[in-house]
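With one protein chain removed, the remaining protein chains of the complex are shown where they sit.
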Amino acid sequence: MSSASEQSRRFQAARKLAGVIGVPAVAIAAAFAAGAVFILAIGESPVSVYGRLFSGTFGNFYGLGQVLFKATPLIFTGLSVALAFKAGLFNIGAEGQLYIGTFAVAWVGFTLSGLPGVLLVPLCVLAGAAGGALWGAVPGYLKSRFGAHEVINTIMLNFVAIALTGYFVTHVYFVPETVHTQRIAAQAQIPRLEQFWPVFKGSPVNVSLFLALGIAVAVYFFLWRTRFGFELRALGLNPAAAEYGGISVGAGTVLAMTLSGALAGLVGVDFVMGYKYYYEGGFSSGLGFMGIAVALLGRNHPLGVVLAAFLFGALSYGGLVINAVVPKELVEILQGIVILVVIAGTNVFGQLAASFKRGRPG
Amino acid sequence: MDWMIVLAFISQMVRISVPYTLAAIGGTFSERGGVVNIALEGILLNGAFTCVLATHYTGNPWVGVLAAVAGGVATASVHAVVSITFKAEQIVSGLAINLLAMGATRFFLRIIFGSSSNSERIAGLPEWDVPVLGDIPVLSTIFSSPLILATIVIIFASQFVLFKTSFGLRLRSVGEHPEAADSLGVNVSRVRYAGVLLSGALAGLGGAWLAMDQHSFTDGMSSGRGYIALAAMIVGKWNPLGAAGACLMFGAAESLQMQLQGQDVPTQFIQMIPYVATVVVLAGFIGRSIPPAADGVPYEKERQ
Partner (left out) sequence: MSPPPKSGTDSPSIPFLKMEGISKQFALVKANDCANLDVNRGEIHALVGENGAGKSTLMRILYGLYRADSGRMYLDGDPVELRSPADAISLGIGMVHQHFMLVPPLSVTENVVLGSEPLRAGVVLDLKGAAERVKELSETFALAVDPDARVEELSVGAQQRVEIVKILFRGARLLILDEPTAVLTPQETESLFVILRRLKEQGKTIIFITHKLSEVMEISDSVTVMRHGKVVGDLKTAETNTEELATLMVGRKVLLEVEKGAPARGETVLELKDVHALGASKVPTLRGISLRVCSGEILGVAGVQGNGQTELVEVITGLRKPSSGSLRLLERDITGLSPREMLKLGVAHIPEDRLKRGLVPAFTVSENLILGSHFRPPFAGRLWLRREDIFENARSVLRRFDVRPQAPALPARSLSGGNQQKLIVGRELSRDPKLLVASQPTRGVDIGAIEFIHRNLIAQRDRGCAVLLVSADLSEILSLSDRIAVIYEGRIVGTVDSTQADEKKLGMMMMTGVLAKEDGNGAGES
């Protein structure tokens, strides 16, 4: 009896581990292999290109700084998508949510410029979260009230958000001849890591990285240690049982989308407060969509999201490193393949595991 | 003189709505069969690119059009394999294909044309001399374009195929209730494949229009049109005619926006129209739009 249960526990653990690490590992390997074909096709050596990619990103502190800089917003959007996923919702709207949130950060940063930094910094951060939260709550509400699918609505609201912020930055708050707003107050700007560690010199990686990591920890605690996290996870895994356990499906949907939006909105802390110091139209170009890939690869777990964000950050900076030899777009191809293999592989893996289990006696 | 402006407006509206319409009808075929197709954006892009490539190498724009269709079908087949055979998440598959298309077209743009922004100029399609219709001032530019004429034919042919043929009946049934279709001996996967590949062919043709209209490929030239097509498909309630109507409406909005450009009118609010319309229609405020019941749901045979 005990040995059987021990065995089944081990089987479970092994299966889980294989699912968590195996599929992403296979996906990454497959993507690099496919990429090698592209590299060979243009007459370059995959070994040297990948060698360059690696040494240029993780081989020196400047490269590392750039990777961390690229990873920071992806942690936010990855967490955003992952949190919604945990509640059984598909938030494709991180892109729009981060536009609204980022604009809100800048707006507070230059409008309330009279406030001292100790007030203004947290206010800016809150504004980012609130802007994103608002934009996330809308599709959440539409789903719980009208049953309108969040996928289509979040896609549509992305474009509305881009147009809306575009309007602000071209008609209301803009510096003439540019597509950006005025700068935020100096006391709202947050330090870059090069100010503490000169090895990162030249890289815009800033302390919002620590906010991102802190938020990842907070998301973990929220999901697994609070009663609201418990409710969202129950909703995501089995809505009928959640309802039975006294959990409101509608309220949970709105809550999850609101929080998800808030996380995406925090991208503005990095971009506005730590990097450009102003809002700029069209700055994101797909950070929200990349968050979906990050969440998928990270298995919707905060730790996985952080790791996947580093990987995707490394790839996007790595593209620039190899650009002299191979078009940097190679990394977009790699990223696309990683996602396709992960989703196709997850299903195949699940079927394999199921047939393996069926094949066992008992 | 005013009516010349109106005609010019109509002509512009029609031209803008051509790629939307082709992609939206493509999406309709895919989703009527139960496969959500967010990959329209990537299919448009790949179609445009393969069109330019083929025209560039052969010098024959008709070969380019065929290549666009083939490129669209090839792109859609990735989506079909991932979402029908592997039963994977259809939305993510579509997004990944869009990312892939973006990267791959840029990659080859640089390799083949040595530019990160645009290809060399290609020959366009010849203009046709259509009797009567071709004599209308301004609008004659519409009726002289083979692709516009093809689009008009496609709109009505699609409506016919979807509602008057056995393929259309089977497609609608596998998108609504695959178990029922299966119980009557309809091969659900095969019909779904057909729907998705057809969407690839149509959206690929939409890509050909983009390339021919501009006589070149430019980086990211689909610029969100696939998503607008998705919106039109929903506003058009998953009907080819409805989708075409929605596309004309969106085309009119965009045309208006172009007329107003530079006049210090916030065009962004006109830009929002397709998206807001979709949200409103989905919520059921104005004539609710209900997707096929099994849209986005992989079909698992329940057999023991």
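Observations
Each chain gets a letter, A and B, in the order it is written, and its residues are counted from 1.
Keep this in mind: a contact is a pair of C-beta atoms (placed from the backbone, for glycine too) under 8 Å apart; a residue touches a chain by one contact, two chains touch by 3 or more.
Everything numeric in this text was worked out from a predicted model, so none of it was measured.
For the chain that does not appear, the touching partners among the shown chains are A, B. Although one chain is not drawn, the whole complex shows that of B:S158, B:S173 or B:S199 it is B:S173 that touches it. Contact with the chain not shown here comes from a single listed residue; of A:T111, A:Q187, A:S248 or A:N323, that residue is A:S248.
Contact between chain B and the unshown chain involves residues 164-166, 168-170, 172-173, 176-177, 179-181, 183-186, 293, 303-304.
Although one chain is not shown, part of chain A still touches it, namely residues 1-2, 5, 8-9, 12, 225-228, 230-231, 233-234, 237-238, 240-248, 358.
Rule of thumb we're sticking to: only the chains that are shown with their structure count from here on.
Centroids built from CA atoms put chain B at 29 Å from chain A. Per the touch definition, chain A reaches chain B in the complex via residues 38, 42, 90, 92, 142, 145-146, 148-149, 151-153, 155-157, 159-160, 163-164, 166-167, 170-171, 286, 289, 292-293, 296, 327, 329-333, 335-337, 339-340, 343-344, 346-348. Within the complex, the chain B residues that touch chain A are 36, 38, 78, 81-82, 86-89, 91-93, 95-97, 99-100, 102-104, 106-107, 110-111, 116, 224, 227, 230-231, 234, 264, 266, 268-269, 271-272, 274-276, 278-279, 282-284, 291.
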